[in-house]
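All protein chains but one are shown in place.
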Amino acid sequence: MALTGIDIFKQLPKTNCGDCGVPTCLAFAMKIAAGQAELAGCPHLSEDAASALSEASAPPIRAVTIGVGDDAVKVGGELVLYRHEKTFFNPCVFAAVIDDGMDAATVDGLLKQTNESRFVRVEQDLKAGLVGVKSLSGDTAKFVALIEKVKAATTQPMVLMCGDPAEMEAGLKAAGETAPLIYAATAANYEAMAALALAHKAPLAVCGTGDLDALVDLVKKIMAAGVKDIVLDPGTRNPKDTLERLVYIRRAALNKKVKELGFPIIVFPNEETDDKMMEAVYAGLYVGKYGSVIMLSDLDAARALPLYVLRQNIYTDPQRPMQVKPGIYPIGNPTADSPVLITSNFSLTYFIVSGEVEASRVPAWLCVMDTEGLSVMTSWAAGKFVPEKIVPFIKGVGIEEQVKHRKLVIPGYLATMSGELEDELEGWNVEVGPREAADIPPFLKTWAS
Amino acid sequence: MEVKETYNGKIREATIGLGDTAVTVGGETSLPLYMFEGAAPNKPVIALEVYDTKPEDWPEAAIAPYADVLDDPVKWALKCQDEYKADMICLNLASTNPSTGDRNGADIAPIVKAVADAIKIPLIVYGTANADKDAEVMPKAAEACQGKRALIGPVEEENYKTVAAAALGFDHLAAPHSPIDVNIAKQLNILITQLGLAPERVIIDPTTGALGYGLEYCYSVMERLRLAAMTQNDSMTQMPMINQIGREVWKAKEVKTSEADEPAWGDAETRGVLWEALTATALIMAGSNILVMRHPKAVELTRQFVAALTGATN
Partner (left out) sequence: MSKLIASSAIRGAHSLYNKAEAAYNAALAAKGADQPVSFPDTAYYLPVAYALLAIKVKTLGDIQPVLAKAKSMLPDIPAEDAWLPYLGNTLDSGIAALLSEEIIEAMKYVMGPNPVEGIWLGATDDVIVRTQGIKLVDGSMPGFAAVVGAAPTTEEAVKLATELRERNILLFMAGETDGKTMADQLNEAGVEMGWDVYLVPFGRDISAAVYALGVAARAAMTFGGITPGGMKEAREILMYNKNRVFAFVIALGDVDDEKYATAAGAINFGFPVIANTDIPQILPTGITTYEHVVSNVPLDKIVDTAVEVRGIKIKITKIPIPVSFGSAFEGERIRKEAMFVEFGGQKSPAFEYLRMRDMDDIDNGKIEVIGPEIDQMEEGKAYPLGILIEVAGRKMQSDFEPVLERQLHHLVNGAEGIWHMGQRDMNWMRISKSAHEKGFKIEHFGEILKAKLMDDFPAIVDKIQIKLYTDADKMKEVLEEARAAFIARDERVAGLIDESVDTFYSCTLCQSFAPNHVCVISPERLGLCGAYNWLDAKAAHEINPTGANQPIIKGETIDERRGQWVGVNELVRAKSNNSVQQVNAYSIMEDPETSCGCFECVVAILPIANGVMVVNREHTGETPVGMKFSSLAGSVGGGAQTPGFLGVGRQYITSGKFIAAEGGFKRIVWMPKELKEALAGQLKKRSEALGLPDFVDMIADETIGTTEEEVMEYMAKVGHPALEMDSLLG
């Protein structure tokens, strides 16, 4: 049972000193309970209180950071089995695997993809996150050379993949202090790999054999050696078995508090099929079901974009909807006589409305207002999409300079405020549009300024 | 590792069509694809879309597989059946939409009958989700395919009495359509079964959002319905589910845009096919039983996914 804000508050100094940056101790406690602040934020916490709280407030799945600096990624830290229960917090990352057996052109191509596979969608920067560097040859020099090349070519954090601790050590040195993910410790090499992870302050992946009990034993030993940042590979290489292990691991960590399984998971769809389309489909499976680091054979844009969008969807906070930037969106080269519509900045509303306006082939101005990401009806109910907010928005957004007419189409569901809005929005006529987006095209086709 | 769940619920089995080619869906005794915890006697099936009129706004990649049959629903359906091995056909009565074709029930009844008579595999007939119009069209459509045990949808809260009664009267199944809302889905199921339709003749249409266009809402609502069905044995959530994937996916901007217009987005066909396959497979993970799809290559990927996840391996 997670601690409530009140439980945490009881351990705090109760001084409302504000040194944590939050005005009251209770507000600070609420932030910790919501995972939005760290205990360390309170400089006056007694040692007893700190240990009592950190034990109880430790997340069931550890958040592990791979890499350093701006491009470091944080994975894990999840609290739920199903996203509707709260949210999936730290988006999974993808990596194209480059190995030391590839020719230079292939390597360059993959590096180019790693750097250029970026898309901006709903104000979010979508990219892979990591790059895999794998020793295939067993030739340390080749491995080191490849690492150096990758390090020079990209700032994306690396996953170093090699089973020989000596070769890995050379690789880690070549990687410098970049905290790459070390892949991987096994029953055969874990002592040496654990030592490397500690020495290089790098997270360590632990590769199992498919047997979760054995994996628990192995992780236990590695934790005993002092390694804290661990990533799990269940060791299976077909999607049916992998799904089973992933579900079991997540459940064991959340429901049974099995500490040894309370870590993010790395998966290898690139090793589960030779067909790149199927590889992407399996990658999709792991986006939804508990993969945190997803290894791919490449990042071809036509396959990467859908995967990134899937990740964006799955990791959207169900209670904090995605928002688009407020402003004027011209659709289809509108003119001074084109219709003006207004809607909320809930991303789904925007996508659907703009899609239907586009489908109508009637050029139009779509004014998207800041409703804090709430949908039309919800934002209206919450007082965020009401005349007193709409008036300053329309007057300030610059639409009056774009069109000659003064007719504003509002969503059909907001018909009840049409009169009030018209009274307050000086110089404008308010027209009630359709209730459903699907009815926008016929509405626009008969619209006249 | 003792983390296996036992479930006290089960998804009902529903059979569409009659005779040898009838298709049964549902029957799962665990969460979707959790083969390690229960049985899934019937795999998710794929229906291919057929439209009653030639579509106008499809991107090139979607047109190509059907270029020779797009203006003939019967040939189109046969191509889906014979060449692309569809499990079912979903005939969309798009031309009845009041804002586009506005054809009425009598106009489309012959098309429904012709398609129903031509194919061997089961039929799904879908209206345009315009409640008033569907109330006029769907009884005629249901009559035109009587004797086929088709799936009739969508049944909306505003017209459930008419459309579900049409399914009831002409001995079909019905697909109640709820707006991404667990409670309305349940409520509609209660109302429809109270009307007299057996729960075994109900397939839930939870509303489908394509990848990037509300997929996550649809995914979570379906996941919630499945959890309620399995862990709470909530009878009114234990129906199989259907998703209209093709028509949602292929209007997405990222799918319609050509590579020439957005070179950074890569090959348009690959992108579109994967967009559809990822939408379909994500919804299978959430509990879909019938996937209405468009592109044969996306269908193939989805089939392979199902085979890999439900087949006998270890």
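Letters are used for the chains, namely A and B, taken in the order the chains are written, and counting of residues starts over at 1 for each.
Criterion: a residue touches a chain if its C-beta (ideal position, glycine included) is under 8 Å from a C-beta of that chain, and two chains touch if they have at least 3 such contacts.
Note that the structure is predicted; figures quoted are calculated from it, not measured.
Here the missing chain is touched by one residue of A:K14, A:K173 or A:K228, and it is A:K14.
Only one of the listed residues, B:L48, B:A228 or B:A268, touches the absent chain: B:A228.
The chain not shown here touches subunit A at positions 4-6, 9-10, 14, 16, 22-28, 30, 33-34, 84, 318-319, 378, 381-383, 412, 414-423, 432, 435.
The chain not displayed touches subunit B at residues 135, 139, 143, 146, 159, 161-162, 165-166, 168-171, 180-184, 187, 190-191, 194-198, 224, 227-228, 231-232.
Keep in mind that, in the parts below, only the chains that are shown with their structure count from here on.
Note: centroid distance subunit A to subunit B, computed from Cα atoms, is 30 Å.
Subunit B meets subunit A in the complex at residues 1-5, 33-36, 57, 98-100, 129, 209, 211-217, 219-220, 223-224, 227, 251-254, 264-268, 270-271, 273-275, 277-278, 281-282, 285, 297, 301-302, 304-305, 308-311, 313-314. Residues of subunit A touching subunit B in their complex: 82-84, 116, 119, 121, 212-213, 216, 238-241, 243-244, 247-248, 251-252, 255-256, 277-278, 280-282, 284-285, 288-289, 300-307, 309-310, 312-314, 316, 318, 348, 351-352, 355, 358-359, 438-439, 441-442.
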